[in-house]
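This is the structure I have questions about; it appears just below.
Removed: one protein chain of the complex. Kept in place: all other protein chains.
As written, the chain order gives the labels A, B and C, with residue 1 at the start of each chain.
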Amino acid sequence: MKKTINIPYGSQHIALLEPVRFQFETQNEKIVGVKADIGYVHRGIEKACTSTFEYKQIPSVVARVCGLCAITHSLTYVMAVEQIIDVNVSEKAKYLRMLMVELDRIHSHMLCLSHTAENAGYEALFMQIMADREIIMDIQEAISGNRVQFDFVCIGGVNRDITDEIVKFIIKSLNELQPKIEDIFDMFENNWSLSLKYKGIGAITKENASIYNALGPLARAAGLETDVRAESDYYPYEKIGYKMILEQTGDIYGRNRVRLREILSSIDMIKNILCDIPEGNIIEKVKGKPNGESVARLEAPRGEIFYYLKGVKQAMLDRVRTKTPTFSGIPAMVEIFKGQEYGDVPAILASFDPCMSCTAK
Amino acid sequence: MFEKFRKKSPWILHYNAGSCNGCDIEILASLAPKYDLERFGIINTGNPKQSDILLVTGPVTLKSRERLVELYSQMPEPKVVVAIGVCTCTGGVFRKMYNVKAGVDRYVPVDVYVPGCASSPDQIIDGVVQALAILEEKSKDIEKPKRLFGELTNNSIFTNRREMAKKIKHEKN
Amino acid sequence: MKKIETNSENLKDDISAFYDYKIWHYITVNGVDLGDKMEIQYLFKKYGNKEEVVCYFLTMDYEKEIPSIVSIIPSAYLGEGEVVDMFGVKIKEIPKGLLLEEDSCQAPLRKAQ
Partner (left out) sequence: MISAITKAFSNLLKKPYTCNYPVTPVIKPKNYRGLIKFNDEYCIWCDKCEKVCPPNAIIFKQFEDGHKVYNYNPYLCIYCGDCIRACPKTGDALWQCEEKGLPSISKDAPNDDWFILEKEAKQSRENYKAIKAAKKKS
């Protein structure tokens, strides 16, 4: 029997954005076993939502679960609350919410792509994508007033309206961004040295993806058709030209392609949204206290976010359950690592786009 | 000579002690072309033994406190700690939660507090520039001939954790 | 949300009869404290379908032990681990300590505390 060596990876590492610890069991260079320790970011938000904060304050609290998908967290929570207390949101508010979610998706995907490039050893591409990402950050700042934490959604609608000036600015910036994304797409597609590090590495089959319940780009790259945008009627995604993006390879290259194509389709969707924003109020008055159970789901950049709420006619909720995409993605991630080379670990890990502050809450 | 280089090009170490990633991506953005912190000679390292400035983000959770203290004690003197974001300064919204204590300065001494949720890159640059001034002051302080002025005490500086544990044990006895 | 009741003896049979990884997506395991009892929920949704979420639930006493569904759904160990940590309930073969430290607050979501 061959001997195996245990190599810890994390919780502080130059290639890691956030604290997570993996324990790799390796045989020569090959990984044979993985253990993941995910509790480094556990803060106890579920408890705080039911004991310190009232239900109207929670949108800005759950936004701080994760900075990258802040809008989706508060939006899913708000959707769940609106189901319990029967608030009908106006069409305009729905369009503005969709706009913000798609912008958030673009900036999160670009961050992930740049991180993957950096961890494959391509520093210049990292810098290029990060520079292009500032365009999206500027748009977000113009709409919501902050670069990362938007606090844009509230129960009953949205907090801010957009003006014609901002609409013009967004369209101008997106037209600027589109050729740059196509450049990057070309780079990921045709660069020979990148293809050595991406093609065929960290692959997962469609069968395994559905056994281990993979989500988001990780599943769509393997050909598994799962996307909440196509699975719910709450937002009019079909009207604004939503298409599901699928790849068949399931490796890092496939995931990058899914992300890049999603960025391009999100840009198209945003343009469609801006063309036909309906007229109406942006905020409805909210009365009453939540009573009953409800669930809400939404497609975040990394997959499906799920909220379960239970209220008992009090200002404080009885139970808030958050299920985040990375949380249910971890079994699939652990499965992918087995059989890979240790040297590929940073690039594979970055291509999952793991979000540990979501996972541990 | 080394002191001169250190002043001109400090290296930063970044540790996420349970933040929401908002401040972390803003640190990355401030290293990226638009705000380019590398103009000041700063580079992001992953090695605590070679870095001078520790950027901490996030309210320190119970599980990550040990790592944070370990990283801090591994850094060579002089060192500066910059707390980025409101939850690092005082706890922010996470202040009353059971797995979090209010602020980083419960565990390590903090020199610069940067507000903002999430701190935007220009605030981070402000904070790091502030930290550079403090670093300079501290390195001057270290170079003072302390033996001559009678300021040298036994328990001033620990370079690593083992030494610290040994000394504390010694004092207890 | 469609709710179907089950109990701790039938849980494994019910879920293995219901769950097919090609059709159903397992969302998560959820615990709700009812005050004197616990409610454990198992949530599923269908791939590519606009139907509602399906929820299997069982009520149990705090001290009782329930079987784990890891043998049917391999990725359930995270969700069950979280329920074990947060409520201090017992699930077979699921250890404590996924999220919490030894000296931090034990079973924080339990109402009795």
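Note that in this section a residue touches a chain if its C-beta (ideal position, glycine included) is under 8 Å from a C-beta of that chain, and two chains touch if they have at least 3 such contacts.
Since the structure is predicted, the reported quantities are computational estimates derived from the model, not experimental observations.
**Student:** Name every displayed chain that the left-out chain is in contact with.
**Tutor:** A, B
**Student:** One chain is left out of this view; which of A:T4, A:N159, A:Q178 or A:N208 touches it in the full complex?
**Tutor:** Looking across A:T4, A:N159, A:Q178 or A:N208, the contact with the absent chain belongs to A:N159.
**Student:** Per the definition of touch given earlier, which of A:F53, A:Y122, A:Y198 or A:Y242 contacts the omitted chain?
**Tutor:** Among A:F53, A:Y122, A:Y198 or A:Y242, only A:F53 touches the chain that is not shown.
**Student:** Kindly note down the residues of chain B that lie in touch with the hidden chain.
**Tutor:** So the residues of chain B touching the missing chain come out as 33-36, 39, 82, 86, 89-93, 95, 102-103, 105, 109-117, 120-123, 125-127, 129-130, 134.
**Student:** Since one chain isn't shown, list which residues of chain A touch it in the complete complex.
**Tutor:** Residue positions of chain A that touch the missing chain: 53, 56-57, 60-61, 64, 131, 138, 141-142, 144-146, 149, 151, 154, 159-160.
In this text, only the chains that are shown with their structure count from here on.
**Student:** If I rank A-B and A-C by number of C-beta contact pairs, which comes first?
**Tutor:** Output for the comparison: A-B.
**Student:** Just curious, how far off is chain B from chain A if you go by their C-alpha centres, in Å?
**Tutor:** 30
**Student:** Using mean C-alpha positions as chain centres, tell me how far chain A is from chain C in Å, no decimals.
**Tutor:** Centres of chain A and chain C (C-alpha means) sit 25 Å apart.
**Student:** Return the residues of chain B touching two or more other chains; collapse runs of consecutive numbers into ranges.
**Tutor:** Chain B, residues with two or more chain partners: 63, 98-99.
**Student:** Residues of chain C that contact two or more other chains, please.
**Tutor:** 100-101, 105, 108
**Student:** If we count contacts the way the header does, which residues on chain A are in touch with chain C in the complex?
**Tutor:** The contact residues of chain A facing chain C are 38-39, 42, 44, 46-47, 50, 210-213, 224-226, 230-233, 293-295, 297, 304, 306, 308, 310, 318-319, 321, 323, 327-328, 330-332, 360.
**Student:** Applying the document's contact rule, which stretches of chain A touch chain B when the two form their complex?
**Tutor:** Against chain B, the touching part of chain A is residues 11-15, 17-19, 39-45, 47-48, 52, 60-61, 64-68, 70, 111, 126-127, 130-131, 133-134, 137, 146-149, 355, 357.
**Student:** Per the contact definition, I'd like the list of chain C residues that touch chain A in the complex.
**Tutor:** Touching chain A from chain C are residues 1, 21-22, 25-28, 30, 32-33, 41, 43, 45, 47-50, 53, 73-75, 77-79, 86, 97-101, 105, 108-109.
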